[in-house]
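Note that one protein chain of the assembly has been removed; the remaining protein chains are unaltered in position.
All chains are identified by letter, namely A, B, C and D, in their written order; residue positions are counted from 1 within each chain.
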Amino acid sequence: SAGTPSGGATVRVAVAANFTAAAREIAAAFEDATGDGALLSFGSTGQLYAQILQGAPFEVFLAADEMRPGLAEREGLAVPGSRRTYAVGRLVLFSAEAGRVTGPDALRDPGLRRIALANPALAPYGRAALEVARALGVEDILRDRQVIGQNVSQAHQFVRTGNAEVGFLALAQVVRSADGSRWLVPERLHGPIRQQAVLLEAGRQNPAAARFLDFLGSRAARKILRRHGYRAEPPAPHGPGGP
Amino acid sequence: MNAETIWPPIRLTLELAGVTTVFLLLLGTPIAWWLARTRFRFKEAVAALVALPLVLPPTVLGFYLLIALGPDGPGGFVARLFGERSLAFSFPGLVIGSILYSLPFTVQPIRGAFEAVGDRPLEAAATLRASPWDAFWTVAVPLARPGLIAGGVLGFAHTVGEFGVILMIGGNIPGATRVLSIAIYDHVELMEWGTAHLLSGSLLVFSFVVVAVTLSLQKKMGGRDR
Amino acid sequence: MNAETIWPPIRLTLELAGVTTVFLLLLGTPIAWWLARTRFRFKEAVAALVALPLVLPPTVLGFYLLIALGPDGPGGFVARLFGERSLAFSFPGLVIGSILYSLPFTVQPIRGAFEAVGDRPLEAAATLRASPWDAFWTVAVPLARPGLIAGGVLGFAHTVGEFGVILMIGGNIPGATRVLSIAIYDHVELMEWGTAHLLSGSLLVFSFVVVAVTLSLQKKMGGRDR
Amino acid sequence: MTGSGTAPGALEVVLGGAVGELRIEAVFEARPGETTAVFGPSGSGKTTLLRAVAGLTRLSGRLALGPATWQDDRRGVFVPAYRRRIGFAFQEPALFDHLTVEGNLRYAERRSGDPEGDPCVSFVEVVERLELHQHLERMPAGLSGGERQRVSLARALLARPAALLLDEPLSGLHRTARAAILPWLRALGEASGMVILYVSHDLGEVVDVAHRIAPISSGSVTGAAPAAEALDRLPAGDLLSRFEAGSVLTATVRARLPALGLSELDLGGQSLRVPGAERPAGTEARLRVRARDVALATEAPTAISIRNVLRGSVIEVRDLPETPFAEVAVGFADQRLMARITRDAASELGLETGREVFALLKTVSFDDP
Partner (left out) sequence: MTGSGTAPGALEVVLGGAVGELRIEAVFEARPGETTAVFGPSGSGKTTLLRAVAGLTRLSGRLALGPATWQDDRRGVFVPAYRRRIGFAFQEPALFDHLTVEGNLRYAERRSGDPEGDPCVSFVEVVERLELHQHLERMPAGLSGGERQRVSLARALLARPAALLLDEPLSGLHRTARAAILPWLRALGEASGMVILYVSHDLGEVVDVAHRIAPISSGSVTGAAPAAEALDRLPAGDLLSRFEAGSVLTATVRARLPALGLSELDLGGQSLRVPGAERPAGTEARLRVRARDVALATEAPTAISIRNVLRGSVIEVRDLPETPFAEVAVGFADQRLMARITRDAASELGLETGREVFALLKTVSFDDP
């Protein structure tokens, strides 16, 4: 699916690892729609940013946060004004055990030992989890019982393998499985988990790169996003600056 | 960056590397000895088995370890004896993961050294009524000392720098499983370059000293140039 | 999962591990030889230096490598000679990173084997008018063969499983730098457990066969039990 | 070897097997307190045999030291080397390179199972006899070839074995050093009652040290005979024995002549002078006489420097094929002496069985190293 259709141009896209599944579908749809190809490279947002800084041949950057794309713009690595939020993540409190999570009270269960979350310093989902705990007044419980994954997919693995009974995960990770138990965290309990994209300098001359960025805001792409557990914002570019 | 956040990972890293190295030597030495001396036909298959964890990406290995250490694996069974759910996110869990991942680097040099000792000194020991156990400790181990030191050093260094496996099974719990390598990585991810450089630099210097000093203990035996 | 997505990473991994192993041996053998034979006072410091990259977490090492290989580092300078911007994100870049990261595992067993050869055979060769170069190839290397094989095997296995460094300097670019370990990791990330298990399993079996067969080539020389 | 007549503590060897192309077939017994020389040319299987006795190489058959059975294939017994009370000096000294010379010796002593220390084999005495005092602190790697051999021998002794297995232990030593060590070693074996198997390819050495000789050739040992008998029996055409072959005479010390540095011995009523005035009168002396050193005369010679003239009668004259020589056996009382002279001389002197002759023995010929 990452192959290049003959005739069309190819765009190299750096994709935050947590967006892997959705990105693949979008790339396929993009190829069908435009005849261009998209070559996806996955990695952590921080790692991808460091690579871009060191001249990696990426043309579009789909980050898991809004900080790194903002930084890229400010550092002159990205085409000014190209930055936009392509997806908004939803946080979910999840357990692999059926019935364990029915609502926020699951966090207060005295028998609960481990709560998995992504590193709040690095990952937007982690930061959001912290905000939720604060809002619910269970900060202390979280501090005592937390196990931190480097990113949200590690937190997911902690929960899936049963090593942590519950965890704050991305809806995207569990949206397609029916097992376990979950509580979809209301968005009002935390700041928005905006995932931003940006056109990189390397892609300035590649019309396919702009087309890919545009395609992210298309109806087809937004449908895929929703199916994967993201909320799509209108395709209007955000103002400069970030968090 | 302050002392409070810097020292716990360093202490933990040294503890982990130290304990792991001890276990690596305790476990690796008999394995190496067996590999060096057995005439078992398929011993190279066993040797390959020891080296095998290497070929898996650490994060993947870590994932499988997570399953093994978890509530449904043998690790969970052991953990329940101590009233825990899982061996993951605990110091013993880290030690187990580190041992598995660094074992081949310890076994290999020790095996080589045992093989280089040859039959002769052991035969001589046997004729002096040293039991195999006695001869192992009083002849084979001292003669293979350079290999044991090299194995320990490589195991130590590899554990200090280990990352993927620990990341996977550690849970980055400050004071419990947040080792130096993860701390440095966090700083890199946060683009706190200064702190990252400083920690990396100190780690390099410290390790250099440890490794260089240990390796120097390999000093040759007596010896004339003949 | 289909042939198109599975084979390129496998091919690339074998290529990378193969090329890296060749370079590891080419580079590691003279270093090991020097370490085994020199009387330089601070040789253990040099040995420690070789082992040092180990103590850095692979991603951190990868990060520094990224800078070194990038447009502002020496790698960029070399890259410009070939009309490129950076050595990172290229096959040569991966090879350089893998060599650095696996070198100690190759050097150590070879050094041990060279040390076990001892002075005698080399003195004998010298009295038979074999130059040091000649004696190295015709006496030291054949006698140290088990160590060379072990060093090659460890280097190969470590390169196959290597992950952090390659991810960092390679950039997970399909067909160019997306090796098997990264592909497996991607599948794990995607929760495509089936594919991940399958790939991991095949990798294990394949590596097991390679390692076991290679190690068996160490067959002992002639020998009576004396 | 049948069990009957086996001395208590004797080493009984019945071993067979093959190494490479060589078939080993060894049946003999070595007695306690005696040194049994395993004597044969290079490649005849001496080392292999010793290793099998030690349990380091596996041959099939039966091995027992007195009441202790070390190997018995029929009963499935095989005692590992470290449970056999042996001491072994390897042909190429296998010292522990990580220990000093003293460390090597103490290693053996500490495991000798004899915490008091056998008075026959004390550390101090062994070190002194083998001249190792000034090397005790050194590492083996710096020792000369001969020094290494001596350390190896000392170590084997200090294991205080019931069976001491020595594989050419003195091949790197000069004759004087050997001559000083061999009689001591022999006496040590006698005093402590241990079995000594002494491998050598040097008949001179063998004769000096051995009570019995077990000749080995092409892997085959058929028995150990008393040294005198074995020397006499060695095939005449065997080049090996040409130089050293001869007889062993047993005499009694009659008087000491300290002024001359000589002793006077009594050999069945006749007198004989040999170097050395140490042996007390009345004790028994064992003399080795090489056949090449004995001249014969049909009349008592006069005005000659040869002091020892023994009267006897010819028992046998036999030609040594492919040589210009004949060997003449001369009998005195119940002992016999071999003389090697040219066939030419034998016929000119008319030597034949029953003929009375005088055997001429230079005093100095008893002073061999």
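To be clear about the criterion, a contact is a pair of C-beta atoms (placed from the backbone, for glycine too) under 8 Å apart; a residue touches a chain by one contact, two chains touch by 3 or more.
Fair warning: this is a prediction, and the values are worked out from it, not measured in the lab.
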Listed residues D:T47, D:Q71 or D:T100, member touching the removed chain: D:T47
Option from D:S218, D:T283 or D:T342 whose C-beta touches the chain left out: D:T342
Missing-chain contacts mapped onto chain C: 120-121, 123-132, 134-135, 138-139, 142-143, 145, 221-224, 226
Interface residues of chain D (partner: the chain not displayed): 20-21, 40-43, 47, 91-92, 134, 138, 142, 144-147, 150, 167-168, 171-177, 201-203, 239-240, 242-243, 260-262, 273, 275, 292-293, 295-299, 301-307, 323-325, 339-346, 349, 360, 362-365, 367-369
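Here is the rule we go by: only the chains that are shown with their structure count from here on.
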Centre distance in Å when chain C and chain D are each reduced to the mean of their C-alpha atoms: 60
Multi-partner residues of chain C (each touching 2 or more other chains): 59, 63, 188, 225-226
Numbers and ranges of chain A residues touching at least 2 other chains: 47, 50, 157
